[in-house]
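In what follows, a structure is listed as structure tokens, so that the remarks can point back to it.
The other protein chains are all here in position, but one chain of the complex has been omitted.
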Amino acid sequence: MHRLDIKQKTDIRLVDISPDFWYPIAWSKELRRGKTIGRYFGRQSIALIRPKRGPVFALENRCAHRQVPLSKGTVEGDSVKCCYHGWAYGRTGKCLDIPYLGKDENREKIINRVRSYPCREAGGMIFVFPGDPEKADKVPFPQLAQVNNPAFKTRQFNPSVKCHYTFMHENLMDMNHQFLHRRQMGQIRARYLGGETGEDFVEARYSFARTGTQQPLAERLIFGKHTYDPNKIQPVEEVVTIRTTYPYQRLFIHDKDGDLVMELFAAYVPNSPSGKSCQTFGLLSVLRPQTPLLIDIIWPVLGIFTNRIFQEDKEVVEMEQRAWNELGGDRNREVFPIVNKLRDLLINNGITH
Amino acid sequence: MHRLDIKQKTDIRLVDISPDFWYPIAWSKELRRGKTIGRYFGRQSIALIRPKRGPVFALENRCAHRQVPLSKGTVEGDSVKCCYHGWAYGRTGKCLDIPYLGKDENREKIINRVRSYPCREAGGMIFVFPGDPEKADKVPFPQLAQVNNPAFKTRQFNPSVKCHYTFMHENLMDMNHQFLHRRQMGQIRARYLGGETGEDFVEARYSFARTGTQQPLAERLIFGKHTYDPNKIQPVEEVVTIRTTYPYQRLFIHDKDGDLVMELFAAYVPNSPSGKSCQTFGLLSVLRPQTPLLIDIIWPVLGIFTNRIFQEDKEVVEMEQRAWNELGGDRNREVFPIVNKLRDLLINNGITH
Partner (left out) sequence: MHRLDIKQKTDIRLVDISPDFWYPIAWSKELRRGKTIGRYFGRQSIALIRPKRGPVFALENRCAHRQVPLSKGTVEGDSVKCCYHGWAYGRTGKCLDIPYLGKDENREKIINRVRSYPCREAGGMIFVFPGDPEKADKVPFPQLAQVNNPAFKTRQFNPSVKCHYTFMHENLMDMNHQFLHRRQMGQIRARYLGGETGEDFVEARYSFARTGTQQPLAERLIFGKHTYDPNKIQPVEEVVTIRTTYPYQRLFIHDKDGDLVMELFAAYVPNSPSGKSCQTFGLLSVLRPQTPLLIDIIWPVLGIFTNRIFQEDKEVVEMEQRAWNELGGDRNREVFPIVNKLRDLLINNGITH
């Protein structure tokens, strides 16, 4: 019996992410005062505008007149002017001016408006609420790793990946994919300790056992040197927890005393009409070691190490997307129960057409 | 109420240009004697052939045998030979020879032909009549700016633009888009003086008022230096007329005495099966100033200036096309009456499927 014959009720790769959450769509540093930039949330084109004074705001990135991106225009005071005919829009999306219409005529014409989006800035990222704006205040804003905790140092990462966002969640949740990172991580094997699920989350816990003798440099710098007996499998005493709390994903590493030593926050934000690409917004917080300067010394190494691992993940999830494209649908045969729970979570909380 | 809910009866971006007119599809200088080149009019692939002696002729650019472009072949006398098996075609599109068939056999086989197109060369351009050939003689040939008037100097321009041809007409007709060219043109504001419409044309007239003090170099060289009082809005005394006489577009600038100082001819010729790209064939005629050499001195500056403006126009109309693609249709909310008249003209004279 061939796998192609298997039918699933819902193809997870056709499930859109729910818009009724806060999503980062740009890094704060990408948008200077008095400027505007354009980003996509799925098929929605969104202009982010940062006036000279006051907070960032977000509008539909299409002039009401001829649908040209407002992000190609100019920021004047608290408004953005379309680059083409100079129509101006304020924070609420109301059209404030059509320069070439007479004052009286203009009053009548300014029934035009563009959509505005609730917008917040936090942890170095600009978030919008692309769904029903009435829900924006009630929906909890995510915890952004340890970005505000001075005991941790936090780095940003933002690979753009050509796959459906759900592949990213599955990738991290299933730590048995350490085989993929054998060159970067040495030969370690994940041991599943158990998991938990709820209405809006799935969590898996792992410990790791080293099957080789080599400890990679970055790991050694963070956790300290372990000496390994080459004749037996080496337990790594840290516990790694991965938790998808819809729609975000987190990873925690606790040391043998139960103290948090690393925390990851990641949002995988669809950024194209096809749904086949997403932008990762990630924050990786690492506990500063007791030797004061050590964290600054290991930081670049950690960056390279992390980037290499992400590169491997990016390649494999993009291969999964290509297989989906070629096969015309999802053919996954998942055997790991917690990943199946995760798939249910993503399907149940997403938008199925 | 969201703009996306608006329905239009006819989507102007789906209206094909009428083939029953003379269209330039190549510049004369692109086709040397004894050579052939291929061009597209919409989805029609057309071979232009210039024999060593005699005028250019135009054939369907697909050999009757295996549809290979005749423009890849060789010109021999008054015929073109397909590059593949050497089938030869004359001016009328009749197949004259299939080299490997016996003479008798050949006579029978030469029922094959390709379509021929009425073809004329004028103003440095090669025109074809892609519609019903019986109409070719009755349809008036366009006036090509002042290309044959020695009092004017004429330059060619031919940007290829990735948008539907209708965006190009709207772009030029609506002079309120001067905001787009604020870097090239200084801060000027168009004042609409009125317009006229008829069965086959729409015309708009504008004067311009300068709102800043800086006069761009090219403008100064052409029209002479004006001194501006920075405390008031400066009228520019020239009148600009834009007229779309289907399917061509013209722009005239008359000075304060009513004399023509500049004339533009433009044809926007669809050049791909998708209809989402066109080739501009433009002629810009500028009245030679009384100082004899001045025109030659300012010519390169004028070229740069014009190219920059076209570049800005190209970018914005391509953004409009991308918005159309992403939204799946036309969402324009046109508020300027003469542009709405123009849209009606393009729809009524074009081919709606």
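As written, the chains take the letters A and B, and residue 1 is the first residue of each chain.
Throughout what follows, a contact is a pair of C-beta atoms (placed from the backbone, for glycine too) under 8 Å apart; a residue touches a chain by one contact, two chains touch by 3 or more.
Note that the coordinates shown come from a computational prediction; the quantities given were computed from them, not determined experimentally.
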item: Residue touching the undisplayed chain, where the options are A:35, A:120 or A:189; value: A:189
item: Omitted-chain contact residue, chosen from A:151, A:293 or A:335; value: A:335
item: Given B:19, B:51, B:69 or B:350, the one touching the chain that is not displayed; value: B:69
item: Chain not shown, touching residues in subunit B; value: 43, 45, 62, 64-69, 72, 81, 83-86, 98-101, 109, 112, 115, 273
item: Subunit A residues touching the omitted chain (full complex); value: 2-3, 174, 176-177, 179-180, 189-190, 192, 316, 319-320, 323-324, 326-327, 331-336
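Convention: only the chains that are shown with their structure count from here on.
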item: Rotation, 0 to 180 degrees and nearest 5, that superposes subunit A on copy subunit B via CA atoms; value: 120
